[in-house]
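Below: one structure in structure tokens.
All protein chains of the complex are present and in place, except for one that has been dropped.
We call the chains A, B and C, going by the order they appear; numbering starts again at 1 in every chain.
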Amino acid sequence: MRDVLPGLLVALPLVGAALVPLLAALFRRTTRAAALALHAAIFAAALGLFWSAAVAGPIRYAVGGWPGPWGIELWFDGLSTLIAVLVAGMACFASFAQTFGPDPDRTAPGSTPLREGLLRGALLLLVGGLLGIVATRDVFNLFVFLEISSLAAYTLVASGGGRSTVAAFRYLLAGTAAGSLYLFGVGFLYALTGTLNMDDLAARLPSVEADAALTVAVVLIAVGLSIKAALFPLHGWLPDTYVYTPTPAAGFIAAVMAKVSAYALLRLLGEVLAGTDAGAVVLEIMIWLGVAGVVAGGVLAVAQRAVTRMLAWSSISAMGMILIGVGMGSALAITGALFHMAAHALAKGCLFFGAGGIRALEDGDEVDRWAGLGSRAPWTLAALTVAGLSMIGIPPTAGFFSKYYLLSASITAGGPAGIAAFAAIILSSLLATVYFLRVLEAAWFRAPAEAERASSAAPAGPVLPRPLALPVVGLALLIVLTGIFARPFERHVLPDWETGTARIAAEAP
Amino acid sequence: MGAPRHGGTRMRWLLGAAAFPALFLGLVLGMAELPEFGDPGSPASTHVSPRFIEDAAAETGAANMVTAVLADYRGYDTLGETAVIFAAGLGCLVILAAAGGRPNPPAPGMSHPFGSVILDTATRILVPVVLLFAVYVLIHGHISPGGGFQGGVLFGSGLIMMRLVWGPAHEGGTHRPDVTAFGPSLRGSLILACAGILGYAGIGLAAMAFGGEFLNYGTLPLGSDPAHVRELATLGIEAAVFLTVAGTVGVLFDTISIGMRESGVPLGSDRGPRE
Amino acid sequence: MTEIVSLRPLLAVGAGLAVVLPILLSGRRPALREGWTFLAGAVQLGAALSMLPAALAGAAHVSPALPLLPGMPLQFRADPLGLLFLTLSSILWLATSSYSVGYLRSLGLKHQTGYFAAFAAAVAAAAGVALAANLLTFLIAYEVLTLATWPLVVHKRTSGVLGSGRSYLAYTLIAGQLLLGAVVWAGTLAPGAQFTPGGFLAGAASDGVLRVLFVLLLVGVGSKAAVFPLHGWLPAAMVAPTPVSALLHAVAVVKAGAFGVLRLTGWVFGPDLMHDLGLSLPLALLAAGTILMASLRALGEDHFKRRLAYSTISQLSYIVLGGAIGTPLALAGAAFHIVAHGFLKITLFFCAGSVYAATGREHISQLGGLGRAMPFTFAAFGVGALGMAGVPLLPGFISKWNLALGALDDHQVWVVAVLVLSGLLNLAYYLPILRVAVFEPGDRRDVGEPSAWLVAPPVFAALAAIVLGLNPDAGARFWSLAESAAQSVAAHAPEFLTGGLP
Partner (left out) sequence: MTTYAFAAVLFTLGIAGMALLPNLLRKLLAMNVMQVAVIVFFVSLAFKDGATVPILGQGGDPQAAEFMNPLPHTLMLTAIVVSVSTTGLALGLLVRIRSRFETLNERQLLDKLR
């Protein structure tokens, strides 16, 4: 199984990305079943790898039979397989949600089997790109898959038509600048070491004496990936992109896309480049920028009246929190960062599926539109409530535990940065309390305005169509389960990470 | 949309005036420490690459080392690269063309009058040469500059030439009998592009079926000499890349021209010979 | 203390949670719906009583630990103090539930299903607070309690009520986040952060750090206990239906906060460390100030339930005061006051609710003549009022007597003065209510006792209070529990046993 699953994990999404549009073009029928089956298979492969890495240790896989540094290697340890499971799992929900028709912008073209197939293909491509980033052990290969995921994401963002095309174009400019900065940095590393393999790089970097060049390389890579990870103040592309993306894709993009870039930052800065002086400084700066992002994101989320835009700003806050963890780099902090990636992905996915669906069906996005939804759709709203509580960090949801780890790491780290991070995380919880409870209060305890009730087509019955309601409820369950049962997962993710960094530290002279 | 960013124009220039010289300076300072341009002793020249130069022919059967690295040593990158192209085609289809979703009209063949005699004649002479040359570039990629990408782009440009002269195959999803076309329809192009990706990944998965890693062509049962087997498989994946690139070039051209016609934006200097 | 691993603590906490879903699903059949509530209350009470003998014999039932965070499991332990609170809350939950049935039906309130579901969740959370074995479990139960009571507070759903709900959440959730920070901090300083009689933080960090930590924790638990100046939400929360107010005051929220203060002073820091850090006296002064200030505010309040609310603020600071003094008798008195105040205050609220249900009157000045129209209700009210003031033979006297003795052990004579003064103030704001009701004339046409659902609970609570006043160890052995809880803390601070302090 260990010989087959790595190849399948990276190959299946790409095969699917071509197969699903092909089926749609050939037969002009819905491709829902095929796409769901593919996503399920990918998820199964990711789970299998996760289990295998947990039981029998990390897997090194030489694609094409060429070992590194000549060929491209894949690397599956607890860390990468955890993210892979997260990406593949969220993709299953997103694929299910893609059956949902209306786009938020009414100018979007109507849905046909061919268009549906193309969008499903784009989602598979996005998954393939993200899984490629997660799996690879080669810095250039990472760039290639970064671009696959980016192009697929631009497609999904722009599929809403109208405003979403402008958002997609701006995202494209930011994403391409990010990719080019990263690639430039890789060029510096290549010039200095002659290799692209991460292990080889980590082994050869300590003997490199060109400090300035190395610093430039580290900064370019960090800035490039930070743009993709929406690290404050490089987050400019994020709000419009999340808001104007059609709901099924928004649920997925908002949930995992920036996090995979944060994972890449963790891999490169926390592991491969950790031995360099510049890497340490950049990580320290990242903590401070993370603190600024946590606060700014929270404050601006409070200022929003539209629910999806509020969610987008809260994502910037959450990414700041994750990058605080990445920047601190201790075992506790990494656990917190990973845990927060998972917790935030589940909660944000749930909320975007729900809020997007409500936006489309209620024909508006303001908090007031949520008034009275609690009595119309109690189960859906209960699920969204769980997600909101997880964002605030109320136990026993997953968000509580990730915040706990990050707070604990901040206290342990101490110093001005640790104290600032501690205060910022507490403050962000308070801000999240303000902006989420506002929505929940409207949904549960306020009656809709009379005019609204009269114009509302469906006064009773489910608010969300099943393709969205099922992911929303499923994710809410997962949020609680993840919170309570995450200790076993964390137990084998961290040892891999610690031995990995220790190995690299030991190889340094 | 969020807060307007108008007032920021001057601010942006000021920031730029500070930031971009700093970026330039930083880059140059870093570059000053890189190995000398053309230094044969640089890490890049001595660490990994010598194997590609010294052993590529023996290991992969390709005289063109770039092709050896591209299609074999780093064949996974190239699969990703093909997927990137495909993604662009998919994107343009989603953004510009798949609105109607109606079946494309069958290409009516070369039975209609063309734009002008000169264009028509030149195209009739040029297109077969271009297409043939594309195939040559594909097949010869092993021993001279070339390969699937280059061949695919050439093939696609041959198709574009026909589209330019003889009109699009497809207009906003409706069949217009007065517009003629030749070459694959938009849907055909999409099918070509999909087939290419499937072919590429299929070869990789076939290698797994015979017990190797993904894309490890050496395990395919195509002969006894591993270098020769790899050479054959490389040709196969080059062909797959060729299909995807040619198909995507067609998709990009068709979708963008459809989008332009729909939007009324002039396509180049005029709207084409038929209008 | 020997530990018995068993599922009984889980049963006690889980009973309420387990019926939330059945209650929601049986919304169309009120009898079945209320049946679930009573079933859960009975199960909770049974589980609590079954753990009593072991706790009094010096052992404790402990639930299996669910590993949530490194070294910090989710775990419940039935120690004497926890059992005291748990038993109290399950008895009062049963009483409140039967009262709720009558109250909601006679007023025809909407959203009854959600009401009973949230009620069950809130009591389960209170049970979790009671039995929490460490700070993490305490925090989790505490936050769940906050959220479960929110729908109850805003039950009327008008915009004014929603505003009060917001203020309630603002206080409790902000305090909850500070508590989260403090729990993380404490967990970093002392891995596990398990409640230990006599405290676990001694020597874990520098004095300054511990003082900051104490303030954070105190703000966290003190805001629910409505310690001045964090009491603002409590009068505002009086917009809730009366049974909810009864729950907030006697069983769950405010009481959980006071319980948390006891845990903080006795089981996290410990009297020793509190004295060493110089925290005891400021906390005692704060509590004394709250007692007097709230009593004075109660004097000027005409709204019936708000006067009771200020009384609660005042009474619960007795518990804080006992925790601050920290001598065994003071701790025992404080712990017993949880019980005493529980029975007495719930009686008072039930009476206020019955008056509202029967007449719609909410202000004290409107009560004229009702004493004769509703004799049982106001008899019960009289018992509650006198008990609150600390009249002998009622449970309030026992707690205050022990508090005073404990304070004298610590040579804090001024505390006795505060207790006496506050007792007088209690009489000053409770007796006028009785006077108005019994002696002043008023319109009492068509006014009589409400249904038995509304009369039986206050009478039961008042009778129970009288029994407890005569024999504080009757029934659930509350006094023994309070005493052994206090002894367990004192056992770790030997110099307090002799009562001598420099």
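Just so we're on the same page, contacts are C-beta pairs under 8 Å (C-beta built on N, C-alpha and C of every residue); 3 or more make two chains touch, one makes a residue touch a chain.
None of these values were measured; they are calculated from a predicted model.
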| item | value |
| --- | --- |
| Contact set of the excluded chain (shown chains only) | A, B |
| Given A:Ser52, A:Thr112, A:Thr136 or A:Thr155, the one touching the chain that is not displayed | A:Thr155 |
| Candidate in contact with the missing chain, chosen from A:Ala168, A:Leu214, A:Ile316 or A:Ala342 | A:Ala168 |
| Where the missing chain touches chain B, by residue | 1, 4-6, 9, 12-13, 16, 20-21, 23-24, 27-28, 31-32, 34, 36-40, 42, 44-46, 48-50, 52-54, 56-57, 63-66, 68-70, 74, 77-78, 80-81, 84-85, 87-89, 91-92, 95-96, 143-145, 149, 248, 252, 255-256, 259-260, 262-265 |
| Chain not shown, touching residues in chain A | 107, 140, 143-144, 147, 150-151, 154-155, 158, 161-163, 165-166, 168-169, 172-173, 176-177, 179-180, 183-184, 187, 190-191 |
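Basically, only the chains that are shown with their structure count from here on.
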| item | value |
| --- | --- |
| Maximum centroid distance from chain C, chain identifier (CA atoms) | B |
| Distance between the centres, which are taken as Cα means, of chain C and chain B, whole angstrom | 73 |
| Centre-of-Cα separation between chain C and chain A, whole angstrom | 44 |
| Between chain B and chain A, distance of the C-alpha-averaged centres to the nearest whole Å | 29 |
| Touching two or more other chains - residue numbers and ranges from chain A | none |
| Residues within chain B bordering two or more other chains | none |
| Chain A residues touching chain C - in the complex, by the definition given at the top | 389, 392-396, 400-401, 403-405, 407-408, 411-412, 422, 426, 429-430, 433, 437, 441, 444-447, 484, 487 |
| Chain A partner contacts - residues on chain B that touch it in the complex | 1-2, 26-27, 29-35, 42-49, 51-52, 72-77, 79-81, 83-84, 86-88, 90-91, 93-95, 98-101, 103, 187, 190-191, 193-198, 201-202, 204-205, 208, 212-219 |
| Parts of chain C lying in touch with chain A, wherever the complex brings them together | 66-70, 74, 139-140, 143-144, 147, 151, 154, 157, 162, 165-166, 169, 173-174, 176-178, 180-181, 184-185, 187-188 |
